[in-house]
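Sharing a structure below in structure tokens format, with a few things to ask.
The chains shown are only part of the set, and none of them has been moved.
Naming follows writing order (A, B, C and D), and every chain is counted from residue 1.
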Amino acid sequence: MSKVVCFGEIMLRLAPPGYLRFVQSNMLEATFGGGEANVAVTLANFGVDAGYVTKLPDNPMGRAAVNELRRYGVCTDKIIFGGERLGIYYLEKGASQRASLVVYDRKHSAISEAAETDFDWQNIFAGAEWFHFTGITPAISEKAAALTLNACRAAKNMGLAVSCDLNYRKNLWSKDEARKTMTSLMEYVDLLIANEEDSESVFGIKAAGADVAGGKISHDGYKEVAEILTKKFNFKNVAITLRESISASDNNWTGMLCDGGEFYFSKTYPVHIVDRVGGGDAFGGGLIYAMMNGYAKQDAIEFAVAASCLKHSIEGDFNHVSLGEVTSLMRGGGSGRVQR
Amino acid sequence: MSKVVCFGEIMLRLAPPGYLRFVQSNMLEATFGGGEANVAVTLANFGVDAGYVTKLPDNPMGRAAVNELRRYGVCTDKIIFGGERLGIYYLEKGASQRASLVVYDRKHSAISEAAETDFDWQNIFAGAEWFHFTGITPAISEKAAALTLNACRAAKNMGLAVSCDLNYRKNLWSKDEARKTMTSLMEYVDLLIANEEDSESVFGIKAAGADVAGGKISHDGYKEVAEILTKKFNFKNVAITLRESISASDNNWTGMLCDGGEFYFSKTYPVHIVDRVGGGDAFGGGLIYAMMNGYAKQDAIEFAVAASCLKHSIEGDFNHVSLGEVTSLMRGGGSGRVQR
Amino acid sequence: MSKVVCFGEIMLRLAPPGYLRFVQSNMLEATFGGGEANVAVTLANFGVDAGYVTKLPDNPMGRAAVNELRRYGVCTDKIIFGGERLGIYYLEKGASQRASLVVYDRKHSAISEAAETDFDWQNIFAGAEWFHFTGITPAISEKAAALTLNACRAAKNMGLAVSCDLNYRKNLWSKDEARKTMTSLMEYVDLLIANEEDSESVFGIKAAGADVAGGKISHDGYKEVAEILTKKFNFKNVAITLRESISASDNNWTGMLCDGGEFYFSKTYPVHIVDRVGGGDAFGGGLIYAMMNGYAKQDAIEFAVAASCLKHSIEGDFNHVSLGEVTSLMRGGGSGRVQR
Amino acid sequence: MSKVVCFGEIMLRLAPPGYLRFVQSNMLEATFGGGEANVAVTLANFGVDAGYVTKLPDNPMGRAAVNELRRYGVCTDKIIFGGERLGIYYLEKGASQRASLVVYDRKHSAISEAAETDFDWQNIFAGAEWFHFTGITPAISEKAAALTLNACRAAKNMGLAVSCDLNYRKNLWSKDEARKTMTSLMEYVDLLIANEEDSESVFGIKAAGADVAGGKISHDGYKEVAEILTKKFNFKNVAITLRESISASDNNWTGMLCDGGEFYFSKTYPVHIVDRVGGGDAFGGGLIYAMMNGYAKQDAIEFAVAASCLKHSIEGDFNHVSLGEVTSLMRGGGSGRVQR
């Protein structure tokens, strides 16, 4: 029995070492990741009983994915086996002016072709308090979108809090498809998480004066976006991450939380990037943790942003940082001095 | 313009280093291979103008596959780009009593979903002398089987010699499917290559007294198989490889050639295995080379088996050995003394 | 609640890659292992609810050890944190005439200095059927010996079957110390496992005509040893592994089971060694599995030896093989042919 | 038949991984590079028919160099085999205040001892439009200088455009030698490329107010240099790269093009360096591409500098970036956001 249930797709992540490109490397780092699995690991690292639900092929790769989640303390009892293949994403890490490149090879994955009968949500959510999903899962297939809707309904019925990270992925679906599908899911969502591009891509709600590609952001614009979102979908809370992209090596990273009334902006961290993938998921996991544990709003957004800031210094999708490390940073310990 | 044209599927080969299992490794060796591509590289290494034909996705992985073939001198001008994904096979290298394990993730690959209009065989075969394919290509999809048939017909019409390696893969199709499809292709084949299991699996023709899994083989039994095959399909030549599997680390390796009249058995090599995958393809490539260059039958089978023997000492699917190295071994230089 | 409980010390295993010696390498493979943990992983790999009990330091290394066990499905809920350090063993892998070299750095480890109050055996054994320990744990310290005795008593009282692998380690204690301590534990043991050296080293019971260092073994001699042991300590079953050491690269490997009446000898496997450490533990785990599942005696010893045979082809202490793979080998599938 | 022909020396590049120094590492990354080969690969990556001409030893190292060029689509048909050895350069990558260190071991290389009769320039240049060389080739030996002169004459006679990157290397020759030899080659050159140090080192033409080692540059000074060069040698175009060295980890990077009349300065990119070697060659290749494709002058310099900027994020000598990536950066996409 997990207190938080995350549902989505975990993939094999294949990345050339360091800053090599695919054409240069005959070795690939093989780890695992995916938006919702990343949140589950973050929560488990903070000591939360977090469970992850998906469908995986019954082969050594599928089992290795389960092992990796289990290794980091995520409950994998509700994962079912079957289907054709494990989804893959290839990642080339960018640097300086060269952006990171993601190539998806996730079509026909087990979860994308799972049947509604594969998951018994009553059983899955028994004893749980929180359900988390992202906009990636409904994007991978119509079947996965239907599963997500089922999960949302069941979660709502059973009284779970529901959080959703919009996570628009242009390589998975069009803006129109996203808008249509995500709109139908929003009624179940209590906490919406979005980055500076998502709300525009999915709902056409744009921060005034923002130049996302150019890395410029306006606080007032984001307030406006959060207000429109809140009004339109009646969310209890909306959180927005603000990434100022100086280059693929350096970003400024901030978060904002809006509880329908007030706006809470976090500190801004200048981050020198080790691995940026999963940064948003670390934010989401941090925010869920803070909210489940009754943090004050300003503390909650500071905790979430600090967790996410640290993620940028960690290799792989998963945020391998402890509660103590996040708390220490949130309280000002960002000078990076050696501890010994 | 290539003298030999090979057609099939080249895959990304993902293998944990050394003898690690998937569950143990966070690095995968990423090379490329596939039955027909392996033959093309073998021939290019011997100095033959060899071309490879397939369809690959237009992404960094597809282009890396082309680069790898080009690197080793294979003509890639006839490869077309498009389709969904690059096929993958995962490989765990076995040792001692533990067998190597192959997991295919090749469904929905670009070549398996290619259209008949994708390939203009008249143009592809212009100037060519030899066409090679294997029983893997028709096994991957009905579309690929149709493409193979088209290729065979065109090759025959244009006067090319046609060779086929039966290469039965139980994870791709049933014996019944294989028999039906392969039978229809046999009329175009001049040289058939098979290992000790293929003829039984595909055509139900069994070597009397053979215990393949147990690694026992009978010369007389194989003669019988070759005779039945020759009579049934009217091949000009039938070559059979005889692998006596002592363990995953040690094999005895022999070949036999039958030209409809005589039987030519090669020397038997006791091989200590570095990488056994592609051993059959190295044999096929060696045999094609020897036949194209008019070797006497006994020399041809000795050359093919020597080439294949050396492949077992080479990492990866491709047989990176030179003409001189094969010739030297064929003439007796198998003591492995350092050359300096 | 675990059906099988293993108790002992899990260590960080630091080994230079391949066949490098310590003086040559600036990288060390860092995995985990230990006689009883190895048995727990073997059982978890076969689908058994296996739990592991120890004490580990509350630092990143201690937690990484827990993660590794959890990754492979072992229940780690009863592991307690505290103490000074994680035990280490350095391993140089041998080859040909050069033996593998183990250097222990395990003194003052958390488990070696654990207090009797650290473990509540009533709670630990609740719901369990089997308790396994080895002669290594009492050897590491007097405190650990006392803990082992406590565990044995509790297990016996609660009706668990108890198995012990003698595992004499000359670098941990003298033969005299071993004899004294192990003798006091034998009364609780139902299944004793020993290799060809242990019974002589610990109890002075020697196989007639054996030349262990020279790799010569006599079946009759081992029968005699088993009989003497059975009579002396009243074991229900005694299992002895027989390792004929041709070199560090090649061994012949056999097992014998004696149930007080009959002797059951397994097949002998000629193994080409990838990693020999943990071979005995794979045997122990296999035998426990077979006995818990009611295998006939001959099948039980065949299963245990097949499991152990496969371990020699696996890197690291843990035996990452499946039930299916062991069963297949036990039934004759040892030719190592590629499966695809 | 290649449209662009590059002539020079390709070397084995041996570099300790990461930021290790030679004394620390027992592994060396083994790639290939050289000023003119780097330009050829850049052009091939942009889809240009680029050929590379040199002489290489007929051994596995020489053949591996050919394979590497072929892999990336460079035509290697005109490379000849023979001579004593493959040139080597050792590279220690610098960081922060520690400069990268290059140690040449290229004396007696095949190309440095090639005879004039080794190359038939009529044949080599048949069908070509552009010839590129650098100041490194004449520096390696008198024979190589003579070959370069022959190539220049033939290129001019056959109507090819000729470009030269001054590339002064103080470890290969003195400033006096450079001036004398390079002066005699300048009459054949249409496009001269130089960095902020070259024109002073080779021709004694210094940018007023420049403090190269200190990383300070003056736009007006460079204009002056370009004007003097243009007048003295009658170049059609002169391009100068301006590297402001903040440290071995961070540089500002700009380019200027002068067509005899106007001066075109590119944007300045602040680059966080992955691998700085080959940055100038990426500029040269980019500029040749832009000029061959009729880019407007301002676009040409922007394209060349963007290509070169991206090179600083790529490991190795070769610039593995696509036309699309350069164009995207040139148009403003330098924020390094993940594409997915």
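Worth a mention:
Definition applied: a contact is a pair of C-beta atoms (placed from the backbone, for glycine too) under 8 Å apart; a residue touches a chain by one contact, two chains touch by 3 or more.
Note that the structure is a prediction, hence the values are computed from the model and not measured.
Whole-complex tally (this structure file, single sequence, 4 chains shown): 6 copies.
Convention: only the chains that are shown with their structure count from here on.
Rotation relating subunit B to subunit C, from a C-alpha superposition: 120°, rounded in steps of 5. By number of C-beta pairs in contact, A-D leads over the other of A-B and A-D. Subunit A and subunit D have Cα centroids lying 43 Å from one another.
Listed for subunit A are residues 21, 23, 67, 101, each touching two or more other chains. Residue ranges on subunit C touching subunit B, taken from their complex, read 18, 72, 269-274, 309-310, 312-316, 320-321, 325, 329, 332-340.
Of all residues in subunit A, those touching subunit C in their complex are 67-68, 70-73. Within the complex formed with subunit B, the residues of subunit A that make contact are 14, 21-23, 25-31, 59-61, 63-64, 67, 84-86, 88, 90, 92, 101, 103, 105, 107-108.
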